[in-house]
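Scroll down for the structure; my scribbles are underneath it.
A single protein chain has been omitted from the complex, and every remaining protein chain is retained in its original position.
What follows is chain A.
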Amino acid sequence: MDMLVGQLLTGLSTGSILLLAALGLSLTYGQMGVINMAHGEFIMAGCYTAYVTQQVIGDAGVSLLIALPIGFLVGGLMGFILEALLIRRLYHRPLDTLLVTFGVGLILQQVARDSFGAQAVNVSVPEFLRGGVDILGTTLPKTRLFIMALAIVAVTAVTLVLRFTPAGRRIRAVVGNRDLAETAGISTRKVDAATFFIGSGLAGIAGVALTLIGSTSPTTGQSYLVDAFLVVVAGGMGRIKGAVIAAVALGTLQAVFETNSTASLAKVGVFIVIVVFLQLRPQGLFTLRTRSLA
């Protein structure tokens, strides 16, 4: 019983890390159908934002709180620029977008390598997040709890923005039917730019949070990207709800596999589960019902 609870909690915490990394993707990939391979590098940019902020400010607690909004801005601006310069021109060529943004990611990685060195850097964890908390007989590090809380806040914020603000309504309209939205007077260009800004900004926030549980190197983002994509694929296009459930499910699966075998077999296991799952639901957990053929 204890072991089950432990695995579930580890799963939840792995899941919330996945979710933070995947949330922005489920906006840009899920809602706009744009595959942004540079998303991982936006996460990496968030990590380095946290690092630089801490170098400037010094106090770990204050710098973490300041780095979160700055990370959002840094990631968001990078996404905004990328959308305006490249992605906008490739909306009808999703596979090409994938490769082009991979090129962007390569360049960003090298920029990070040239400015911060290839060696991993560490951000010190603030005093109030050190140590662990006992929950039902399992000790969970406070940093992981913080990430869980952050994931919950981020999901809630995105859901609220999408549901109740005018900007969110416009985003949903464009996702639902681009042509009709445009006919109704919505500037789809502006909406696309805004969606990309928010999605990439979330990557920046994820990056800042991930410095709490690991060191930062130029390839940090890459290691999260594939898992994040799998979350979006399994969750289904255009559904935050799907991303949340898929992230938690994949996190738990990984935790269960890892305790019963090795970490390397766990990755393979998760992959097999996803392929089998797509047999049952090729479009993911939740789908937008459309009559289009694509």
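Keep in mind that, in the parts below, contacts are C-beta pairs under 8 Å (C-beta built on N, C-alpha and C of every residue); 3 or more make two chains touch, one makes a residue touch a chain; residues count from 1.
Convention: contacts and distances are computed from a predicted model.
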Absent chain [UniProt protein name; select from "Quaternary amine transport ATP-binding protein", "Urea ABC transporter permease subunit UrtC", "Putative solute:sodium symporter small subunit" or "Xanthine dehydrogenase family protein subunit M"]: "Urea ABC transporter permease subunit UrtC"
Residue in contact with the excluded chain [from A:Ile57, A:Ala84, A:Leu98 or A:Val256]: A:Leu98
Identified contact with the non-displayed chain, of A:Ile57, A:Leu86 or A:Leu129: A:Leu86
Of A:Leu73, A:Leu136, A:Ile152 or A:Val226, the one touching the omitted chain in the full complex: A:Val226
Residues from chain A at the interface with the omitted partner, ascending: 29, 33, 35, 86, 89-90, 93-96, 98-100, 102-107, 109-110, 113-114, 222, 226, 229-230, 233, 262-265, 267-268, 270-271, 274-275, 278-279, 282, 293-294
